[in-house]
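The next block holds one structure in the form of C-alpha cells; read it before the comments.
Excerpt of the complex: some chains, original placement.
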C-alpha cells in the first residue's frame, strides 16, 4: 500500500503512478481512439446521409444505459470496497487481539521460557496468516522455537497449526494447574478471535463477486463502449475521438479499480499493508514483553 | 461455483458460459427481435404519419421510467447479493467454528474413541447442513459411528439431531466429571454457533424477497420492454431491432442474476461451493486430530 | 406469506394475486385514466394554442422531479424492506433460540414432569409472541400446564409473563441445587435472547417511518401525478391516457408495497409466515424431547 496525503491534488493529477488506471488502460485507450477514428472515417466517407439521419439521436440511448451502468458500477465499487475495508478491519482486529493476548500471557502466565515461547507463537501468527493469504506455505521463516516447528510438520494449514499449538499449550498449563479454569476462559476469547480473523480473510480471498455479475458487467461495458462512437460522430465528427476515449476511460476505470481492491491481500499499490502491520504487531508485543 | 480470475476480460466477453445471461436469455432475445421487427413493419407500413407524430417523444418516457427501473433493479441486486454474501459468511463462520470445536475437543477431552466419535460428529455437521439446504434428508452417508446413526432415527431434521447428540454427549461427560462446568461453557459457544448458522441458512433459503416486489418488478419490466419499440422506431427504423434487444438484455439480465444468486445453496454456477467447503473442513479437522 | 418460485415469469405477469398492486390500485388507475382524458379534452377543446405553447416542455420538470421521487421511493423501499428482513431475522433467531433452549433443558435438567412443563413453556413462547404482535391478548390457547396459566393471570403482557415464569423456574432449580450457577449462566443467554427478540419485534411493529416523511411523500406523489397529464398531452394527445396511467401505477406501487411490508407481522400475502414458523418450532422441540 502506498502511503499518501489525500489532500494533495496536483501531484495526483499529473503524475502517473503504477496503480493509476490511466497507465493501466493506456493500450486500450489508444485502441479506442483508433477505432473511433476508423468508424468516423467510414461513416462520413461512405455513408454521410445515413449517419446523420439514423444515428442522430443514438446518444439518448447511451444516456439511458449509461445511467444503468453508472448504478451497476457504483454497486460494484461498493461491494469491492466493502471487502477491502472488511479485510482492513480484520487486520485491525488482529492488531488488537495479538496485543491483548500478549498482555494476558505476560500477566497471567509465569515469567519463564515457556511463556516466552508462547508469546513468540502469538507474534508469529500474523506472519503465517500473511503468507497463507499470499499462497506461500512455509513455516521455516517464522520466529518460533524449534520444538513448535517440529509440531507444525503435521499441518498443511500453517495458521491453523499455530492456533492448535496455542490451545494445546494452554490446556497443558490448565491441566498442571499453572492457570485456572477462568484463566483459560480469558484466553479462549482471543484464540476464538484468531480463528475468526483467519476464516474471514480466507473468505474474502476465495470469494470474488458472483460469476454472472462479472460476465454481465464486462459484456455490457464491451458493447456499450463499442457503440459509443455511433452516438457521438453525428454531432462531433473527429472531436468524438477524445470524447469517446474519455467516456471509455471513466467507465472502465471504475471496473478496473473494483477488480484491484476486491482481493486486498496481495502486493499491489492498493493492497493492505500486511507486512507493515505484521512488523508493527511484533514491535508492540516486544514492548509488552519488555 | 466456478473459480475464475476476475481480471480476465476477453474470455469473459467472448465465451458463453452456462450461467451467462446471454445464453439463458437467447430465446427471449430472438423473440424480442422478431417482435420489434413486426411492430416496425406494421407502423411504417400502415401508420407512417401517425408513427412519426405521436411517438416522436415517446423515448423520453422510457428515460424517466428507465431511471426508476434502474434504481429498483439495483435495489434488487443489492438485496440478492446481500443474501448470497450472508450465506457465504455463515459458511465461513462454519469453517471457523468446526475448526475451533475440533481444537477444543482435541485439547479438553481425553484421547479416546469417544472423543474421536465426537470429532467425527463435528466434521459431519457441514455435510448434513449442505444436504438439508438441498432438501436431501438422509444421514446414511454421514461418516459417524453407527451408534449415533441409530440415535438419528428419531430426527427428521438431521442437522438439529447432530447438535442434540453433541450436547447430550457433552452433558454426559460433564456429569461423569470428564469435563468441568467451565469446559462445558467453552463448548457451549461453539454449539450455539452451529445452531445460529443452521437457522440463518434456513432463513436465507426459505425467504425470497416479498411477493409483491417480485410481481411488481416483473410486470414493470414486461410492459417496459413491450413498449420500447414504440419509442425507438420513429428515430431509428429497423436499427431499433438491435437497440431494443440490447436494452431488453441489460434490464432483464440484472433481474435474472438477482434471482439466481438469491438462493445461494444450490448447484448452479453462481452458488456457493458447499461441497468444497465441507471437504475443506473435514481435511482441516483431520489435520487437527493428527 | 405466499410460497412462490421467484423464477416463474409468466404466471407472475399474467395472474392477478390478492397482493398485486395492479389489483389494489385498480380503482385509482381507472380514476387517473378518466382524469387524464378530461384534462386532455378540456385543453385540446378550449385552449389548443395555449396547450402547445405553454406546456410544451413541461415534461422536463417531471423528469427532474421524477428522478428525485425515484430516489426517495427507493429510500422508502429500502427502509421498509429492512424492517421486513429484520423482523424475519428475529424470527429466525427465535427458531435457533428455542431449539437451543430445548436442547439445553433436555440435557441439563432432570428428566421429569417439571422439565417437560418447562420445555412446553419454551414451545409456547413463539405462539404468545405471534398473538401479541397481532394484538391478540390471550393465554388460554397456549399449550402449557394449568399451573402456569394461573400465574399468567397477573400479566397483561403475556410474552413477558412467560419469560418471567421461565426465569423463576430456573431460579427455583438453582436454589434447590438441581442446576449449578454455571448452568443458570448457560440458560441466561437464551432467556436474554427471548427478551431481545420480543423487544425488537415490538419496536418494528410500533414505529412506522417518521410522520413527516409519510406526509411529504404522499403530498409529493399526489401533486406529481395530478400534473402528469399536462406534461404528456402536448406530445401524445389521447395516447397520454395509458402513459399517465402507467407512470402513476409505477410510482404509487412502490409506495404501496413499502407500506405493506413495513409491518411484517400481520396476515397479508407479504407478511412473514409466523404461524408456520411457530408450528415448525413446536415440531423441532418435540423431536428434541423424543
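The letters A, B and C name the chains in turn, as written, and every chain counts its residues from 1.
One rule holds for everything that comes next: a residue touches a chain if its C-beta (ideal position, glycine included) is under 8 Å from a C-beta of that chain, and two chains touch if they have at least 3 such contacts.
Keep in mind that this is a model prediction, so the values were computed, not measured.
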item: Homomeric assembly size (copies in this file), of which only 3 appear in place; value: 5
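Convention: only the chains that are shown with their structure count from here on.
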item: Graph class of chain-chain contacts, one of line, ring, star, complete, other; value: line
item: Between chain C and chain A, distance of the C-alpha-averaged centres to the nearest whole Å; value: 37
item: Residue list for chain B, restricted to those that touch at least two other chains; value: 63, 67, 71, 182, 185
item: Of chain C, residues touching chain B in the complex; value: 1-2, 4, 6-7, 9, 12-13, 17, 19-22, 59, 62-63, 66-67, 70-71, 73-74, 77-78, 81, 84-85, 88-89, 92-93, 95-96, 99-100, 103-104, 106-108, 180, 182-183, 185-186, 189, 232, 235-237, 239, 243, 246-247, 250-251, 253-254, 257, 260-261, 269-270, 283-284, 287-288, 290
item: Residues of chain B touching chain C in the complex; value: 54, 56-58, 60-61, 63-65, 67-68, 71-72, 75, 79, 154-157, 160-161, 163-164, 167-168, 170-171, 181-182, 184-185, 188, 191-192, 195-196, 198-200, 202-203, 207-216, 218-220, 222-223, 259, 262
